[in-house]
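Apart from one protein chain that is not included, each protein chain of the complex appears where it belongs.
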Amino acid sequence: MKAALLEVRHLHTHFFTKSGTVKAVDDVSFSVKPGETLGIVGESGSGKSMTAMSILGLIPSPPGKIVSGEILFKGEDLLKKSEKEMRQIRGKEISMVFQDPMTSLNPVFTIEKQMVETIRAHEKVSKKQAFERSLDLLHLVGIPDVKKRIKMYPHEFSGGMRQRVMIAMALSCNPSLLIADEPTTALDVTIQAQILELFKKMQDELNMAIIMITHDLGVVAEVCDEVLVMYAGKAVEMTYTKQLFDNGKHPYTLGLMQSIPKITPNKEKLEVIEGLPPDLRRLPKGCHFAPRCKYVMERCLIEGPDMTKVSEHHTVRCLLYEKTKKAVKQ
Amino acid sequence: MLKYILRRLAMLIPVLIGVSIITFSLIHLIPGDPARSMLGEKASEAQLELLREELGLNDSYLVQYGRFISNILRGDLGTSIQSKESIAYELAQKLPATIELSLFAMILAIVVGVLAGVISAVKQYSWFDHLSMTGALFGVSLPIFWLGLMMIWLFSVQFNILPPSGRMTTGVHLETITNFYLIDSLLTGNWEAFKDVLQHILLPGIALATIPMAIIARMTRSSMLEVMRQDYIRTAYAKGLKRFIIIFQHALKNAFLPVLTVIGLQFGTLLGGAVLTETIFSWPGVGRYVYLAVLGRDYPIVQSTILIIAAIFVFINLLTDILYKYFDPRIKYN
Amino acid sequence: MSLQPSPLPEPHATDQNSIYEHQGQSMWKRTISQLIKRKTSLIGFSIILFIVVTALLAPVIATHNPTAQSITDRYLAPSSEHYLGTDELGRDIFSRIVYGTRISIQIALISVGISLVIGVILGCLAGYFGRWIDQVIMRVIDVMMAFPSILLAIALVAVLGPGLKNAMIAVGIVGIPQFARIVRSIVMSVKETEYIEAARAIGAKHGRILFQHVLPNSLAPIIVQATLGMGTAILDAAGLSFLGLGAQPPTPEWGAMLSDGRAALQTAPWVVAFPGLAIFLFVLGFNLFGDGLRDAIDPRLKE
Amino acid sequence: MNNLLEVKDLKKYFPLKSDKLFSREKPMLKAVDGVSFSVKKGETLGLVGESGCGKSTTGRVILKLLEPTAGEIFFKGENITSYKGERLRKLRKEMQLIFQDPYASLNPRKVIEKTIAEPMKIFGIPKEERLKKVEEMMERVGLSSYHKQRYPHEFSGGQRQRIGIARSLVLEPELIVCDEPVSALDVSIQAQVINLMEDLQREFNLTYIFIAHDLSVVHHTSDRVAVMYLGEIVEIGEVHELYTDPKHPYTQALLSAIPEANPYAEKDRIILKGDLPSPQNPPSGCKFHTRCPFSEEICLLKRPTLKQVSRSGQMAACHFVKEVVERETSGMLSESAYK
Partner (left out) sequence: SKDSSTTDGSHSKGGSGDEKTLIFGRGADSIQLDPSKVTDGESIYVTNQIYDTLVRYEEESTEVRPALAEEWNVSDDGLTWTFKLREDVKFHDGNDFTAEDVVYNFERWASSSEFIYYGYMFGATDDNLKGIIENVEATDDYEVQITLSEPNAPFIYTLAMPPFGIASPKAVEEYGDDYFKNPVGTGPFIFEEWVPDDTITLVKNDDYFGEVAKIDKVIFRTIPDNGARFMELQSGTIDMMNGLNPQDIETAEADNNLEIIRRPSMNVSYLAMNTDHDGPLSEKLVRQAINHAVDKSELMTLFEGIGKEAKNPIPPSLWGYNDDIESYDYDPEKAKALLAEAGYADGFDVKLHIFSNPRDYMPQPKVTAQAIQEMLKEVNINVEIIESDWDSHLEAVENGKHDMAFLGWTGDNGDPDNFLYVLLDKDNAKKGSAGNIAFYKSDELHDLLKEAQIEMDQDKRTELYLKAQEIIHEDAPWLPIAHTTPPLAAHKKIKNYQPHPTGSEPFNLLDIEE
């Protein structure tokens, strides 16, 4: 087995706001191996983005703070690095693509400027060289007419094109890890297909690890090797993609999969997870999902479960499986 | 771009016509007899009538307005009733003083305001932030005529370190080239004069700069805060750029746009404030000129000067619009 | 910019959307609690309260008759008899400033009232009906905005004749464009919201849409602008009085007091200093409170 | 069955501001450009397409919230295209709208009771009846009556959407245009709202025009589906047929692009090249030709019309699909979306 490229252990990221502490990331652990794709799914506000931002050390502070945990990248704890060292990692070792391509590029600079400065921030190359490299990268991600396009401003690009530019920029220093935070959510389906295709192609060519954040199980099924499911700041289930779809364990995961309409000939009534996601400032005692859970037990309202191994490479945070844990232990 | 400028210029025409109508009608509603102002207390009724005829004051308003406009288009701003001097000439004499003071104040306001705003935003809730924002709040709440007087009292009366009035000490020699004394003294390398001029411009400059400075600082701060929240700033961080570059290049260039508009509008405050400031500091500029003309009901001056000031203001705003376009590639001009 | 297809909505439900969360009738409750939390707005509110109470209780607070002269006692320095000294006619500055609060409040209310009423009407018409109505109104506003405001006020007072009443009218007129523009832009953006479309879809008429939906939702920024406008009005009116175009003697208007005391700047600086401080405090109060109100009502409205 | 609504060659052009100072020809944005379809009573017509293709505009024109540039709208057989004033207001009782953004579609200054009651107030329904109806309706959409005096911001997105639905139902309309009613909601909430809408449809015998860009949702909710591209309908047909046997290359690409929640699915994706062209300046001929993998010369020159491509009434606008009047199973391409 390959050694993990990135390993996150018991990450806790909290926001200390006037109206209370938001536990945006609340005990999340996972690991990513080189060349593999990890998907993180979960509903809005479940802490997906903040997990990613924690890795890059970009939690807005104040009010945010990484309270505890370890983030080991190539064996070194990123949380112990200085701001200057982190700057050397961001954009070079780990780069990121954001959800909204319309707003992720600086509107007042040309694409050229934004590409070139990224390269020159990390490598001692001339402007000319950086420019040449930018042209190559843009070409690689499928921007037509690169020479002309590179002189343009972001607003002159469509959403899909901008996302390509973002990806090109993220790839400019050959990162070993690419974090994509809902890179296709803002795009139309046909464009989304293009971008997902591009991701696959890039991964094949450049052999980097990808963390793909999404709320769309379809995307997960399509591109991810492994999946982490998050709910209300907590990691609730992690396993291989196929395993999750075949044999998902957590009631939330199950509910999620049943509530999306599928294109099948027989239309049934949709299964529904009743209720609303909790307010992260006022989390219920015990299991956070308990108020919406079909299988809720009395214990669930009192006890917060830990991540439990249910099988090789499959962990779940649910009291239903605690027995299994004991069994495995024995 | 040129097309845009031309279009914007064309759009100014109705505004300028409106401005001219307002100035014209305002001044014609002012009670009082200009002929009497001109001839003084000892003139006879017949002399007055003669003069009225001469000035065309007996014509219909429409005829007078037509004459007013056609004269202005020919660069003839009329003649002062009191001094009998061509107003265009007198304005040309006083405009440099006002422009120099306004620009000095504006540059002061922009430099200090933007810097304070940026630092406050970057170090939100720090002592600097609190201090400069309190200062800015005081700045927008201060009556500048009072501030001017208090500064005179403090610096001229109590400490006697800065002069209370004028542009330059009488007797200091200065070759004038541009009529902007600061520039002229630098051009001729006349350090004594430069120091003297600087001392003179300091107090009125500060008084005039106070409000724009405060507003620019507040605007810059909130605009910076807004921009710093934007996705592309997060992108810049994620790219591993230096904080300094992110703040002063990526953020400031975006944050400056709304500030630019405010700067344009603040020229209005400045030109209006010049009336008060120039009066207090005996600054021989247009503000004092127009105020004295209002008091003396030298209405050709009031009419022409207000028109010119409004036109200048309108053009400054046009200029900021164009600059805006220069800074913001997104703007489509329609 | 506006014609590009908008990106698909983000599937956010819990965070953001503060612009909506901060509205609603209970906005007032929320606003008040927000205001109380903020030190600055609380200070601003206290200042305003202090001024209003001073105005109400002027006869009780004042130590002297504000217009009573005692020429032999002119230019007395501050003392226990005259807290803030006396002016050129031996009048008690403290008492004059105390009574001056009444005038200042009156100026603020009347001037802002004029700007508010006319500005809101114009802004609503322009923003709601658009087309040529908007064109006409906005061109007029453009022309008004082409004049530096103090200059326009001076010109207006020159026409109307000096005096407090005319100064208030001039300051009010000069303030119209601000209101009209703010109201217009709010009305335009509110008009585009889906709940207005919903109202149209259920067959509501213009009057109902305007008064039941558009105006109530435009109220917050208007109130903020009105609060901040009070400070500006006082400053402008004091400026006019300072130039001799505003309040006339023996009215204890602060700007006029300052102007009258100017000749004695060297010998009796307190005659100038205190009325100026009073203006400053008054304006500061409204600015602090207005800022706080804006932040409390909607943080996005900032500046 | 009767057609409740029929739309013929509907067009909506938005004037664009010209770049030139003086120009005779006003540039136009053709948001909806010749759309025809009909909706039967009690059915749900799905309207899908990429962002900006004119779905919402179509919905709004039908409701006469926007004046059509050209074309005709028949509602219950009556031509309502030129209805104005009072007659139009009467019509509002029968046609309603549900919005996409649950945050923006409720007046934040009104308690929800007033919001829900407002349509009745406008139509002069007495207060007593109003109150009763509001309570009834709230309960029906799953809100408790103690919610009545609350403001919209005190509700979650899903709940707000329920309020919006209640508002559009109180007048007991026949037709409801739902403009992406669930796309702003989280997956788990989305399902709740979809279920509710389906229940209501059955209960009140409603007719829906269901606008969405999510093909799975449309599939789930609709009886028939129309696919729009740049202001035109490129394909329309019964839902199963359309999804299993899409005739138009665009529909095919669209369907193949949906990421499927099935890790075992091995799909041959049709990846379209390029972006959606701008409706300000649409391509000539077949508007899809710039992205179509099969485009030929004729596509640049001639605009294809909708023609029947299957016996059951499926229609597509492509030069390369055969017109079918008889029963015939042929398409130029056929690939099932079902796996």
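In order of appearance the chains are A, B, C and D, and numbering begins at 1 in each one.
Simple rule for what comes next: a residue touches a chain if its C-beta (ideal position, glycine included) is under 8 Å from a C-beta of that chain, and two chains touch if they have at least 3 such contacts.
Please read all numbers here as calculations on a predicted model, not as lab measurements.
Chemist: List the neighbours, among the chains on screen, of the chain that has been left out.
Modeler: B, C
Chemist: Touch as defined at the start, partner being the missing chain; which of C:Ile51, C:Leu228, C:Leu265 or C:Leu288 qualifies?
Modeler: C:Leu265
Chemist: Taking the full complex into account, what residues of chain C touch the chain not shown?
Modeler: Here the touching residues of chain C are 67-69, 71-72, 74-75, 88-89, 162, 244, 248-250, 260, 262-268.
Chemist: For chain B, which residues touch the unseen chain?
Modeler: Here the touching residues of chain B are 31-33, 36-37, 39-48, 50, 82-85, 90, 93-94, 152, 156-157, 160, 163-166, 168-177, 181, 279-282, 284, 288-289, 292, 295-297.
Definition applied: only the chains that are shown with their structure count from here on.
Chemist: If you average the Cα atoms of chain C and of chain D to get two centres, how far apart are those centres in Å?
Modeler: Inter-chain centre distance comes to 48 Å.
Chemist: Let me have the rounded angstrom distance from the C-alpha centre of chain A over to the C-alpha centre of chain D, please.
Modeler: Distance between chain centres, rounded to whole Å: 32 Å.
Chemist: Approximately how many whole Å separate the CA-defined centres of chain A and chain B?
Modeler: Centre separation, chain A to chain B: 53 Å.
Chemist: Show the residues in chain C shared as contacts by 2 or more other chains, in ascending order.
Modeler: In chain C, residues 1, 7-8, 11, 13-14 touch at least two other chains, as defined above.
Chemist: Mind pulling the residue numbers of chain A that touch at least two other chains?
Modeler: 44, 100, 155, 159, 188, 215, 277, in rising order.
Chemist: Would you pull the chain B residues touching chain A in the complex into a rising list?
Modeler: 230-232, 234-242, 245, 250, 253-254, 327-330
Chemist: Can you list the residues on chain C that touch chain B in the complex?
Modeler: Chain C reaches chain B through residues 1, 139-140, 142-151, 154-156, 158-159, 161, 231, 235, 238-239, 242-244, 255, 258, 262, 265-266, 269, 272-273, 275-276, 279-280, 283-284, 287-288, 291, 302-303.
Chemist: Which bits of chain A are touching chain B when the two form their complex?
Modeler: 56, 58, 87-92, 95-96, 98, 100, 103-109, 117-118, 121-122, 153, 155, 166, 169
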